[in-house]
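Left out: one protein chain. Kept in place: all the others.
For chain A:
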Amino acid sequence: MDNIAGKKSALTWAVNIAVVALVALWVFPTLGLLVSSFRTGDQIASSGWWRSMLPTEQNLTLRTAGGDEAELVDGLYTVSGNLFAHEGREPLNISAFGTSSRDVGAYIPGETVDMGDGEIITVGETGDYVYTSVEEMSGRGQRVFVTAKVAPEFTLENYDSMLFNPNNIEGMSKAFFNTLTVSIPATIIPILVAAFAAYALAWMDFPGRALLIAAIVGLLVVPLQLALIPLLKFHNEIGIGKGYLGVWLAHTGFGLPLAIYILRNYMVGLPRDIIENAKVDGATDFQIFTKIILPLSFPALASFAIFQFLWTWNDLLVAIVFLIDASGETTVMTKQIIELLGTRGGNWEILATAAFVSIAVPLVVFFAMQKYLVRGLLAGSVK
């Protein structure tokens, strides 16, 4: 069907458009979070993030200079200047202005407005204004509402406060390091244990081997929910309690079936000749394993390592059961986000930043090592 002449170009176009739509649909949610994390709370609350890329018409509330700056000109108390300059903002092009919050876009720039009580104001396109009054002015300046196109504006402030502000108890820096502390050992330890077992299951003959492999395939799908209470009891009995050691052990145990399965499938595919030649040359199994099998199995080791890293980094359940105690000192990022969802449900600048801090590392790992991840997926699913 691809090579039916004449039809191809139209079909290719349709496919391209369909894929663009599909990709857009899949990227859009994450993009929303990323963009939101660079906006201030006010910006997020005032407009949808998808509008933040383009200049938006916004209503701003500005003030003229206060009464103490008024000068007497021709018998009228007069203040003049630039509305934006008073606020320390870059000048914008005003498309409409108003003097009452009930009708913020009542007048076009350049118009002279009589506000009653002898007060008159003129606001130009650039924000230059002249405000006069018959009576003496006092206190703060007159409020002016202007409508102007505001260029997109982004800030790093959220990341600054969530990551680098030591006084922010909602910050993510501690949770970030805790997550790292959980996931690195929990990734490395099972690899070696699994590799030895996988080698035995792939290249050694012993009674019960087939049964063991079948058992590991079975354990692959055992829900870890079953393990929570028995293991928590066990950890309490041997004195580990809740803590890093417990969570490392738990992750190691839960990761082993997949590790053994992936590594065994890979090792079985290694050429028999190499191993037999080495045996003939007098190498022991231990030497064969460390000198030949382990280096050759690098792709499978990498695949599993990525899986295990993503899984331990993203995990919530194992951490809240085996690690996080009442003190909350050992909280991990996923748990911290759950807490924030509860206490700061509407503060999207905080939530978005916290969530993005936690998904940034997996995303980097994902894009850098995608090849191995795909390979692991293909090897790791039970066929």
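Going forward, contacts are C-beta pairs under 8 Å (C-beta built on N, C-alpha and C of every residue); 3 or more make two chains touch, one makes a residue touch a chain; residues count from 1.
Going forward, contacts and distances are computed from a predicted model.
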> What is the protein name, per UniProt, of the chain that does not appear here: "HEAT repeat domain-containing protein", "Peptidoglycan glycosyltransferase MrdB", "Alpha-glucoside transport system permease protein" or "Amino acid/amide ABC transporter membrane protein 1 (HAAT family)"?
Replying inline: "Alpha-glucoside transport system permease protein"
> Which residue, A:Leu72, A:Ala210 or A:Val280, contacts the hidden chain when the whole complex is considered?
Replying inline: A:Ala210
> Out of A:Phe254, A:Phe304 or A:Tyr372, which touches the unshown chain?
Replying inline: A:Phe254
>> Touching the hidden chain in the complete assembly: which of A:Leu76, A:Leu219 or A:Ile292 does that?
In response: A:Leu219
>> Which candidate, A:Ala106, A:Val130, A:Val150 or A:Leu228, sits in contact with the chain we can't see?
In response: A:Leu228
> Of the residues in chain A, which ones touch the absent chain?
Replying inline: 1-3, 12, 15-16, 18-19, 22-23, 26-30, 32-33, 36, 44-50, 177-178, 180-181, 184-185, 188-189, 192-194, 196-197, 199-201, 204-206, 209-210, 212-231, 233-234, 244-245, 248-250, 252-254, 256-257, 260, 284-286, 289, 310, 313-317, 321, 330, 334, 337-338, 341, 348, 351-352, 354-355, 358-359, 362-363, 365-367, 370, 373-374, 377-378, 381-383
